[in-house]
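For this depiction, one protein chain was excluded, whereas all remaining protein chains were kept in their positions.
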Amino acid sequence: MDTGKEKSMFAREYFWQGLMTLCGLFVIVLTIVIGAFLVYKGSATFTTFHHSLLEFLGSGDWTPQDDASGGGAVGALIFIVGSLCTCGLALLISTPFSLGSAIFITEISPKFGEKFYRPVVEIFAGIPSVVYGWVGLTVLVPAIKNVFHRQVGHSVLAAGLVLAVMIFPTITSVSADALRSVGKETRMAAYGLGSTRWQTIYRIVIPAAGPGVITGIIMGLARAFGEALAVAMVIGQTTALPTSIFSTTKTLTTEVAAQMGNAMEGGELKSALWTMALLLFLISLLFIFLIHMVSAKQPECSVRSEKKMLAKGATREKERIAEEKIDAMGGKA
Amino acid sequence: MMVDAKIQRSRMVDSVMTAVFYVIAVFFFTLLLGFACKVIIGGLLGAKPEMFRFARKGSLGNQLFNTIYLVVLSLLVSVPLGVGGGIYLGMYAKQGKGAHFLRMCIETLSSLPSIVVGLFGYLVFLVFMGMGKSLFAGALSVSILTLPLITTTTEDALKGLPKGYFQASLGLGATKWQSIFHVLLPACVPRIMTGVILAAGRGFGEAAALLYTTGSGTDLRWGNWNLSAPTCPLNVFRPAETLSIQIWNLQVNGQDRALANASSAILMLLVLAFSIGANLWSHHIKKKSAGEEA
């Protein structure tokens, strides 16, 4: 009787442990399956249709056939360049403002910054990209058309601006976390030597938070790279290399999003699109790798413990002040 | 004397930079608020009353229903899986290559462009399983997107608990699973909830992952509860247009700007409500746990 009970208890224990392990395994399997599918579908361009990797990455000649016979050209350079231009522009616009906002939140006005600015910024990280795209299309595109006297407002510039606003919250909040994790002792040392606030910020705090800020920038870049629909709405969708920031062009994501539904299953066009999806997947892996490289450079703390530090960062300042007060009040008790 | 001049200059630069930061912050604060006001107020003011009906065309009621229904479905899948994965990572996994690899997988999943996830869903559910564009296929794709978020929140929540909880429970003779299920998990619920709310917010706005998976069905017949009918609202295997896909479709066709504006406003309100909710909720928890500590 007793042993039976014990047995069932052990069985239950193993059952649940097994189930939880399965959930963990599922995530692994899912990731591998996604990667494998993309490789499987994306490699057809090179195996079935005999295109070279060099052609795919280096040629701007994009005339894939929409059937299984093949024979077209699958140069994806236009899309690669389009992606690089829009994301580069977005980063160029967004980074100074994001870093400035992060500095404002952590260094200049923590009271207003932490109470109002930061929550607002973080909420904007969750705004759907189609909304950004739609506002870009209805407000920004006409504005560009009028201000710069262009025939159309759709442009690399419009896409860059929409993406810049989209990645602004990401870069700002990650950078703010990084700045805040710089120890108060370090700041005090700088002030104690007679630094002004700005000297403390740019000579001490920013270099110390450097890896964290760069992580934020990479995360913003990753978000910009993966964005499809918001960019598709404002970039004008023409298959040509951009010549200026007012050019219309296409990016990897917009082309995949626009063409995948029309392409024939098993055709050359379809497999070329899958190759582009595979490229996107590889680029997102590259970003992860870069983030790990950067955080490995950060002395003392690993990525995980850094995360925890970041989580604690908010209360840290208050704790310290409280400690000081308690220290001062100790004698009272 | 030279030092004094230098100090004067440094102080001036300091004031200038302080002003610059104020300008940046004020500019973006107004920009973001202006953006929100433009979308919400502009969208709602330009809307006609019939837009808020549940009609086949020219309204957004069905899309709103589809959006919520899709998110609920996707959470039904991703929450159990994600919490399970988080428990495995937090409580069972040995710190070694396996756990490290699992973390890498989670990171990979969470950084995947949503269009890629959408294509994967299209490939698996439509091409291989022959499902046809459906709410279900879309919900599963969104599940893939939200799974990593829920897993990491659960793991962090478990690891954030005081060590004493688990040891005390073991000390009373409870087994590991009993301790997890009866002691640790209930203590984690508030923080896991925050993750779930954030995941829901992400699901509401998702468009790229649904483009090739859910299709654009809007023809619902309210009162038709035959689950296999293509017009039954609760049928999960019917094509379904969500708010975000509606906005996308409207910009492609370019006909009804006011409707797209109204959809944007509703979508934004939905997302705002959820993220503000998550914020308040986690604030509430922080306060509560701080109270316990003191």
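Think of it as A and B in the order they're written, each chain with its own count starting at 1.
Criterion: contacts are C-beta pairs under 8 Å (C-beta built on N, C-alpha and C of every residue); 3 or more make two chains touch, one makes a residue touch a chain.
The rule is simple: contacts and distances are computed from a predicted model.
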| item | value |
| --- | --- |
| Protein that the absent chain corresponds to, by UniProt name, given "Sarcosine oxidase subunit delta", "Phosphate ABC transporter ATP-binding protein PstB", "Sigma-70 family RNA polymerase sigma factor" or "6-acetamido-3-oxohexanoate:acetyl-CoA CoA transferase beta subunit" | "Phosphate ABC transporter ATP-binding protein PstB" |
| Hidden partner chain, touching residue among A:Thr196, A:Thr248 or A:Thr275 | A:Thr196 |
| Hidden-chain contact residue, picked from the options A:Ala11, A:Val152 or A:Met188 | A:Met188 |
| Contact set of chain B toward the excluded chain (per top definition) | 2-7, 10-11 |
| Positions on chain A contacted by the hidden chain, ascending | 183, 185-186, 188-196, 199, 203-204, 207-208, 299-300, 321, 324-332 |
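One rule holds for everything that comes next: only the chains that are shown with their structure count from here on.
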| item | value |
| --- | --- |
| Chain centre separation in whole Å, for chain B relative to chain A (CA means) | 16 |
| Residues of chain A defined as touching chain B within the complex | 9, 12-13, 16-17, 19-24, 26-28, 30-32, 34-35, 37-38, 41, 97, 100-101, 103-105, 107-109, 113, 116-117, 119-124, 126-131, 133-135, 137-139, 165, 168, 194, 196-199, 201, 222, 225-229, 233, 253, 256-257, 260-261, 265, 274, 277, 280-281, 284-285, 287-288, 311 |
| Residues of chain B that touch chain A when the two form their complex | 7, 10-11, 13-14, 17-18, 20-22, 24-25, 27-29, 31-33, 35, 38-39, 80-85, 87-89, 91-93, 101-102, 104-109, 111-117, 119-120, 122-124, 127, 144, 147-148, 151, 156, 175-177, 180-181, 198, 201-202, 204-208, 211-212, 244, 247-248, 251, 257, 260-261, 264, 267-268, 271-272, 274-276, 279 |
